[in-house]
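Below is one structure, written out as structure tokens; comments come after it.
Yeah, one chain of the complex is gone here, protein chain that is, but the others are all in their spots.
Residue numbering begins at 1 within each chain, and the chains themselves are lettered A and B in the order written.
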Amino acid sequence: MLESRRRSSRLILQIVLTVLVIPFVLPLVAMVQGSLAGAGWGNYVAVLSVPELPLFFRNSALIAVATIVIVYVFTMLAAFGFAKLHIRGKSFYFWLLIAALTLPEVVLLTPLFATMTSLNLYNTYWAVILPLSALQLPFTVLLARNFIDGIPDELIEAARIDGASTAAGFWYIVLPLTRPIGAAIIVFTLLGAWNDYLLPLVFLVDPSTQTITQLPQFFVGQFSNDQTKVLASAVITALPEVVAYLCLQRLFERGLSAGALK
Amino acid sequence: MTISSRAAEQTPITRPDDDRAQEGGAARRRSFRRPSGYAWILPALVFSVGLLYYSVGYTGYISTLIWNGTAPDVTHVGLANYAKAFSDPVFWLTLQHTAISFVVTFSISTVLGFVFAALLHSRPWFGGLYKVALFVPVVLAPAIMAPVFRQIFANDGQFNWLLTHVGLGSLAQPWLAQSGTALAVILAITIWGGTGVSFILYFAAMGQLDPELLEAAELDGAGNIRRLASIIWPNVRGTTLALATLSAIGALKTFDIPYLVTVGGPNFATEFLGTLIYRTSIPLGAVGYGAALSILLLVIALAMAIVLNAGRNKRGARTDA
Partner (left out) sequence: MFGIRSGRRSAKSLAAALIVAGLAAGALAGCSSSGGSNSTDSATKGSITWWGWTPEIGVGKQYIAAFNKVYPNIKVTYKQVATASYDAAIRPALASSVGPDVFNIAPGGGIGSIAAYQGSALDLTPVVTKALGSGWKSKVAAIGPAGLTTSSGKLAALAVGSTFAGSVWINPDMFSKYGLTPPKTFGDWVKVCSAFASHGVTCFEQGAGDPGFNMDLLHSIADSIKPGVWSKAAAGTVKWTDPTLVQAMTVFKSMFSNGIIQKGAVGVQQYPDVNNDFLAGKTAMVMMGTWYMQYSTLAGATAAVSAAGVANAKPFPMVSIPFPDVTGAGNPAPLFGDADYGLAVNTKSKHPKAAETFVTWLGTNTAAQQVVANSLNDISALSSVSPKWSDVTLVDPSTQQSTLQSLIGRASKITEPRLGDLSTALGQAMGVATASVAAGNATPVQALTTLQSSAKG
């Protein structure tokens, strides 16, 4: 992108880059440092030996996986519909969906409580999964629609001339091509579901259904606050997300590069 | 993924397409290249639009009540909650903070994201490491990072320590304690967590640029700065506009960072609509007033979405022509 034929200019680029990236790294260093203060690795031992940890982990994973499945399936169907099929008043429906991007969770707490209670879903995982998915869908549909838009019509038409149905075209042609944007959808949905604090707190009553975001609570009392273990739990909570991102990084970047957002 | 593949085994999707004509008719033939897609968008619409719009409608109803959210006794007050909002100085303050937040975080994140993308496309050593360092902040929940930032910007925190050690000790101050600087800290944290997204989108967009374009510029003898400004920047305009929309929405939805880092303080200096709605609805139990504030937030968001979209279409039309 930038011209750096000479070694010296390349070095200058590298230095500029490093200086600029330092402010982004320092808070991460402070976090790890804080988690090792006081009892040192003992903080991690203490967090890992919270008896409920595996349970919280499982619950969070369950919610994340279910949310990802719903979001992925609904997003792909809708994005294909919006990008490649005939719908009268398409932009109206699209905007109806996209406008929901602006809804913050905190606005929805009271109405969602009424809804979940009347559907008998309060205190089930659904009370968390459904709103999470509904809030995630507008963004992922936007991403995926733009991506599928970029798939040449000819590819799908070729399949249709061969006698395949729309569904087959979707299944055999579109879906395999959307793996990169699928990775992006998975990463964004995982972040949303895994990091969510408010919905599990309000809608899951049972102590056995608590999620990983409640973990720091074990080290914060009314009149006590063990910051070192809070930070250690933060690191442990964040690890699966970082790992998931690293695993999907390549696909993720490709997904966003095919003109996902423009 | 596994669910979809199991579905495929159960459904014979390769059967010849023979029953199409009976439901198609003339309309179908006319749009042969575009079969109807209602069934495809229906699940998402029913689900997302259904649940969320129902909630919005319900919120609209609650906004005409004085109610604590669960008690059986409600008082109908019409539009009084809206009148209260318009005469509440804190409400106007939150709008001001939202506007500042949008302008500042959008411009700084955009410039940084753009510069990082350009630098990382210039094949530096260890590029992958830099990318991870920029994106990990996006991954971490504000709830995780809030205590860390509170520590960093405390009076005896690392930031002041750093200032003192690079000879800028006179600038050291209690950042979170002053109305004037607390908002700046909140914005800095937002930028820290958001630049990764700007970067990754610009990085992707620059990867799509026509190499010939850049070569032409090189033959032209354009310098690096000029090349960035007059060739690359105009060509990633689509990404910039998308980021503007996302930042605007993000600014309106701001909740976690000010709530967890400064609790909206000191003295409402970092109060945003989200924190005001939460504080009103939950600890104060004034769900009706909170609902009225929520509806105002949605109206503003929609108005902004329409304005941004109109601007975008106009620009799009111009470049396409």
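Methods note: a contact is a pair of C-beta atoms (placed from the backbone, for glycine too) under 8 Å apart; a residue touches a chain by one contact, two chains touch by 3 or more.
Treat the numbers as computed from the prediction; the structure is a model and nothing was measured.
From the list A:26, A:53, A:73 or A:251, which touches the chain that is not on show?
Of the listed residues, the one touching the omitted chain is A:73.
Which listed residue (A:170, A:188 or A:252) would be found touching the missing chain in the intact complex?
Candidates A:170, A:188 or A:252; residue touching the omitted chain: A:170.
What is the set of chain A residues that contact the non-displayed chain in the whole complex?
Interface with the chain not displayed, on the chain A side: 34, 37-40, 62, 66, 69-70, 73, 77, 109, 113, 117, 122-126, 129, 165-168, 170-171, 198, 201-210, 217-229.
Can you name the residues of chain B that touch the chain not displayed here?
Its contact residues with the unshown chain are 3-4, 6-8, 10-13, 15, 17, 19-20, 22-23, 36, 38-40, 42-43, 46, 68-71, 147, 150, 153-156, 173-179, 182, 262-263, 265-267, 282-285.
Note that in this section only the chains that are shown with their structure count from here on.
Averaging over Cα atoms per chain, report the distance between chain A and chain B in Å.
14
For the complex, which residues does chain B have touching chain A?
Checking each residue of chain B against chain A gives 1, 3-4, 8, 13-14, 16-17, 20, 31, 33-41, 43-45, 47-49, 51-56, 58-59, 62, 69, 112, 115-125, 130-141, 143-145, 147-149, 151-152, 158, 192, 195, 200-201, 203-208, 214, 218, 224, 227-228, 232, 238-239, 241-243, 246, 249, 252-253, 255, 274, 277-278, 281-282, 287, 290-291, 294, 297-298, 301-302, 305.
Would you mind writing out the residues of chain A in touch with chain B in their complex?
Residues 1-4, 10, 13-14, 16-17, 20-21, 23-28, 30-31, 34, 69-70, 72-75, 77-78, 80-82, 84-87, 90, 93, 96-115, 130-131, 133-135, 137-138, 141, 153, 157, 163-168, 171, 175, 191, 194-195, 197, 213, 216, 227, 230-231, 234, 237-238, 241-242, 245-246, 249, 253, 256-262 of chain A touch chain B in their complex.
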